[in-house]
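One protein chain omitted, others in place.
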Amino acid sequence: MSGPMLKVENLFCERDDRVLFEGLGFSVDAGEIVQIEGANGSGKTTLLRILSGLSRNYEGEIYWRGEPIDDVRDQFCRELLYFGHQPGVKALLTPEENLRWYCALHPSLDASRVSEALEQVGLRGFEDVPCHSLSAGQHRRVSLSRLYLSDAPLWILDEPFTAIDKRGVAAKEALIGRHIARGGSVILTTHQDLQGSSAVRSINLDQQGGT
Amino acid sequence: MSFNSISEFLTMGGHGLYVWLSYGLGLVVILANLIAPLQAGKRLRAQLTRRLLRESNGS
Amino acid sequence: MADLLTNAAAEQAQIGPGGLFMATLRRDLMLSLRRKSELVNPLIFFLMVITLFPLGVSPEPGFLAQLAPGALWVAALLATLLSMDGLFRTDFDDGSLEQLLLSPQPLFIVVLAKVLAHWMLSGLALTLVAPVIAVMLFLPAEGMPGLMLSLLIGTPTLSLVGAIGAALTVGLKRGGVLISLLVLPLYIPVLIFGTSAVQAAVTGLPLGGYLALLGALLALGLALAPLAIGAALRISVSG
């Protein structure tokens, strides 16, 4: 399919009497990384939540593969992986139980690859330990292991590298690189610079709105 | 006319308290519903105008 | 118990909407079982509220027996309400709710499963302990079937309607009191038919009509509440 995967036109959003962005437009092609930049409170998370469909408090148009996103919501959800501020991991459940439930939410995922994904993020041997007794970094990695499970073309990642050590970051970047190489796209926010990826395009929200 | 005198009208055959209390409350509710939005509107306009002037002076 | 549930989850391969329903039900039950206090709190609350009636009104058996149907139903209703706030809140706090809303699977399936799990640990549990507590209020033995059946059919509706309130207030820091304000007026029909069923049973009148009405309410709740809950969740998460 030609044309951009995700296209945003004339997006407007205000929060607490403040215009976060106005007339925002961009598109995301297959094999592209788009990094959303901006100061704290500039609306990075809000934009990601709007793009993922969690937040409906916006005006403007969003198209998924050329169709208005509200018309193809199901299809979009099938092709989306969203990694939010909160990890979406239940502290009382074990990593494996957490991932299994995630697989149930996304029927296209192969539940038999759960242990493999946990091994990839270095959680082998922790499968049956409740998440609340894991460290913060391990907790985060439980959530990140969803990236290894997923074959969704679009990844929306909100600060995926917080609470992760250097080696973990490198592994994650390699993972993103592989995802791009097989034709996926990534929209992310991060305080770190992405290394070694040539296809990174950034969108700065500080120049938006701010009246 | 159902009443022969003003005093008869006021006492309402012994039910004056209830009838007048009711109509008094009715008046209060109706007036409150007219005055409240008027007042709120005035306050809102004043507030918005002040803000507008402040913003236009500020920039 | 928890191990058994995990193994069952591991065996399941193909995950369709039905699988999601079971997976969510299992997950929520498992979560509650691992937090024991949450499991028993509504029951203790139920018992305590019932204790207040003899102490606050009168310990006289005849009087209590007359009071019992209403008191039991009011206590059950409040106990259900008490546990309602937590239904979506933990999921909201840890981000699971976002993941749930972004699932391509129909939302009402997850919602129904969660409400069912909630009911099993509140309404169903209350139904099972109700006869014991009813004895403390001198409810005549003839009233027991009416009490159990009306609670069995009535409390799922309470969970369904309460979940709407929980979904609407999940984004708020202090939603607990607000839920009661939103939901209690909606509970009134269930309360009326529920107590009437118990009273009818006590006096030996036929129960069928009341139970049918409770059943109709439940059917209506099953059909419509998940829609409202889903919409409310999307709105709350969006805000």
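The first chain written gets the first letter, and so on, giving A, B and C; residue counts start at 1 in each chain.
Heads up, the rule we're going with is that contacts are C-beta pairs under 8 Å (C-beta built on N, C-alpha and C of every residue); 3 or more make two chains touch, one makes a residue touch a chain.
The working rule: contacts and distances are computed from a predicted model.
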Omitted chain (choose from "Benzoate transport, inner-membrane translocator", "NADH-quinone oxidoreductase subunit N", "Heme exporter protein C" or "Iron-sulfur cluster protein") - UniProt protein name: "Heme exporter protein C"
Neighbouring shown chains of the undisplayed chain, as defined at the top: A, B, C
Identified contact with the non-displayed chain, of C:69, C:123 or C:171: C:171
Residues from chain B at the interface with the omitted partner, ascending: 1-3, 9, 12-16, 18-19, 21-23, 25-26, 29-30, 32-34, 36-38, 40-41, 44-45, 48-49, 51-53
Touch residues of chain A, complete complex, unshown partner: 15-16, 57, 68
Touching residues (missing chain, whole complex) on chain C: 161, 164, 168-169, 171-172, 175, 178, 181-182, 184-186, 188-189, 192-193, 196, 217, 220, 224, 228, 231-232, 235-236, 238-239
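As a convention for this text, only the chains that are shown with their structure count from here on.
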Inter-chain centre distance, chain B versus chain C - centres from mean C-alpha coordinates, in Å: 44
Gap in Å, rounded to a whole number, between the CA centres of chain C and chain A: 35
Geometric centre distance via CA averages, chain B-chain A, whole Å: 55
Multi-partner residues of chain A (each touching 2 or more other chains): none
Complex contact set, residues of chain C against chain A: 6, 9-10, 12-13, 15-16, 19-20, 23-24, 27, 30-31, 34-35, 90, 93-96, 98-105, 110, 234, 237-239
Contacting residues of chain A [partner chain C, same complex]: 52-57, 74-75, 77-78, 80, 82, 84-94, 96-97, 100-107, 111-112, 128, 130
